[in-house]
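A single protein chain has been omitted from the complex, and every remaining protein chain is retained in its original position.
Read from first to last, the chains carry the letters A and B; within each, the first residue is number 1.
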Amino acid sequence: MVLTRASQRMIGRRLLQFIPVVFAVAFITFMLLNLAPGDPAELLAGEFPTEERIQEIREYYGFDRPVIVQFVDWFSSAMTGDLSNSLLSREPVFDIIASRFPYTLMMVTYAMIIAIAIGAPLGIAAAARPGSWVDSIATGISSFGVAVPYFWVGMVLVAVFALKYPIFPATGSVPFSEDPIGAIHAATLPAIALSMSGIAEITRQLRAAMIEVLSSPYVRTLRAKGLSRQAVLFRHGLRNVGITVITVITLVFNRKIGATVVLETVFAVPGVGSTLVHSAVNKDYVVVQGVILVIALVVVTVNLLADVLYAIIDPRVEAEA
Amino acid sequence: MSTPLLSVKDMRITFHVNGGRDQLHAVDGVSFDLASGESLGIIGESGSGKSTIARAVLSLLRITRGEITMEGKTIVTPQSPGKPGNYGVQIIFQDPHAALNPRSKIIRSLVEPLEIQGKGNASSRRDMALEMLAKVGINRALADRYPHELSGGQKQRINIARALLLRPKILVADEATAALDVSIQADILNLYKDLQDEFGLSFIVITHDLAVASYVSDRIAVMYLGRFVELGPSATLATKSAHPYTRALMSAEPEALPRRLQKQDRLVLRGEIPSPVTPPSGCRFRTRCPIATDLCAAEAPPWREMSPGHYSACHFAEEVMAGKPLDGSDKPQNLESVK
Partner (left out) sequence: MSVLTNEPPAVKKDRVPTKFGWLIRQPKAVLSVTFLTVLIVIAILAPWIMPYDPIAPNFGALLQPPMPGHWLGTDDLGRDVVSRLMAGAGPSLLSAFASVGLAVVLGVPFGLLAGFMGGWTDTIISRVLDAMLSFPTILFAVGIAGILGPSMTTGLVALGVLFAPQFARLVRARTLVVRRELFVDASRAFGASNLRIIMRHILPNAIQSAIVHAGLLLAIALLAESSLSFLGFGVQPPGTSWGAMLARAYAYMEVNPFLMFPPGIAILLTALSFNGLGETLRVLLDPQSPKA
């Protein structure tokens, strides 16, 4: 595909912004640990530290050096994939995250698919006939979806479809690479719970964007020329809401990756979310730091990709600031 | 001659445009004086730099070169920008609605200048504001309304009252009647004259409307692409203009002229005003001037005094003043051949 000059410029500008944002993300994550009251070494040493243990940690992590030096050091190792070792298991943090991430990704992807599969037709149907009963249902579902506590939905689903009627397992998960069918089966309930706000958001935004396009003078002219409602809806409506689709999918992805923290705990999925909770409870700060950094970088990257897609679809889109 | 009230000397104002890559001299070497009680009109097409002069005189933007003095005292230089509001100059903007905060009641907008300058207390400020409203012909009952509840003419009177509350010596009106209906325009212009008598105000009336300028101004400056091209008493400019651009503006608006001149050459300005980022060499008007010659492209015409107080920047000022036809009928050379 050949990109226009405007698209190239915008992609270039976004790439340039990417670097300081990554840097800022890393800095904020790094400073988290320094937020803690007192000596980080004492914190890291756990509940009942000995003086030697504290000293050992202090030297190992170099807490006696200036903060900036520590940050540069930490950042440069982090960028090479060295996120230091867990305080509990001594395993490299990178390996821990790498082994857990597939479960999280599987759950998020599954939930996204559900959200799009339900939200997109609902939003389009609602936009086709605003004010109809379909529209009322769509509006109702999207109000419910953003307001309902998704982890509570998860609990209800377990109570009904795992405990009362054992169709799905209540907890646990199966690696997708070993048993794809089993993995999907096990991930169904958490994915449904996770898809709640996504269904709502996709329905709502797609409906709004479609209505806007369909009421534009251009589309009204097409209708006046005798094109059928269906033809206009699918050929012109959908093509012109591309930007909205990317925006909402990015947004939903960003939210879901945060929501996995709770759902992985409810369903005992060994993903990064439950790892974070486990590490936070056990004061394994190095893992906490690593998980936050990695997830934030995933989000930053997804946002960058979305911006690149915007530029390809519609070069007129100017990045704000 | 006594010291002028306001004096602008060789002022240049530069904007950085196109992401800082280009320089735009919106005002490029403008000088003028304003006497006490005088009314100076500045006319010119949109984009010629009139508002930029107004903003500079108010210290709403920094000047790049030159200086502004008030009663002989230097108040603005490129190094030390002036302090708006404390040397006796106020401004009325073109859009009466946009100049009022939509979320403030009229009275709140009115007392703002007094608050800022620390004049009086809350109740005396309110009294001063209501008194001034009466002077500009606005019922005090409107003071507790919001701007959207008033008409354009009412809002412009309120803007005038607000500017007068600080008792300025000079009032700059930047196209202050352009957005109003013609009948209301006349009311506002008459209000200027009343205020001039009552407060001894001096005016700088900026407009692209020749009729407005000649109605209220003692002298008129004609501006083109950041420079003054002609300056002189209103009557002189109307009858004995020494610049083709002024003549062109006049013929575009014959109603503004004395009847005997109305049938003079109908000169229509061709083309667009060139970009101020890359102004033409020599005389800036030459790309649209019907009598331009090679000299005009090679050399910028000097600013010459044609008769006492009447200045022009044209190589052929004498001929133009003597009534040279501007349709190119006396000469084959015209715009197309100049390039």
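Assume a contact is a pair of C-beta atoms (placed from the backbone, for glycine too) under 8 Å apart; a residue touches a chain by one contact, two chains touch by 3 or more.
Since this is a predicted model, take the numbers as computed values, not measurements.
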- Query: Which chains here would be touched by the one that got left out?
  - Reply: A, B
- Query: In the complete assembly, which of A:L15, A:V67, A:A147 or A:I167 touches the absent chain?
  - Reply: A:A147
- Task: Identify the residue among B:P102, B:G200, B:P302 or B:G323 that touches the chain left out of the display.
- Result: B:P102
- Selected residue (touches chain absent from view) among A:I141, A:I199, A:V269 or A:I295: A:I295
- Message: Considering the complete complex, identify which of B:A35, B:A178 or B:L191 is in touch with the unshown chain.
- Response: B:L191
- chain B residues that touch the omitted chain in the full complex: 55, 58, 60, 83-86, 90-91, 93, 95, 98-104, 109, 112-113, 116-117, 135-139, 141-142, 145, 149-151, 153-154, 159, 162-163, 166, 184, 187, 190-191, 194
- Footprint of the hidden chain on chain A, which residues? 17, 20-21, 24-25, 27-28, 32-33, 35-37, 43, 143-144, 146-152, 155-156, 158-159, 163, 254-255, 257-259, 261-262, 265-266, 273, 276-277, 279-281, 283, 285, 288-289, 291-292, 295-297, 299-300, 303, 320-321
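Throughout what follows, only the chains that are shown with their structure count from here on.
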- In angstrom, rounded to a whole number, how far apart do the mean CA points of chain A and chain B lie? 57
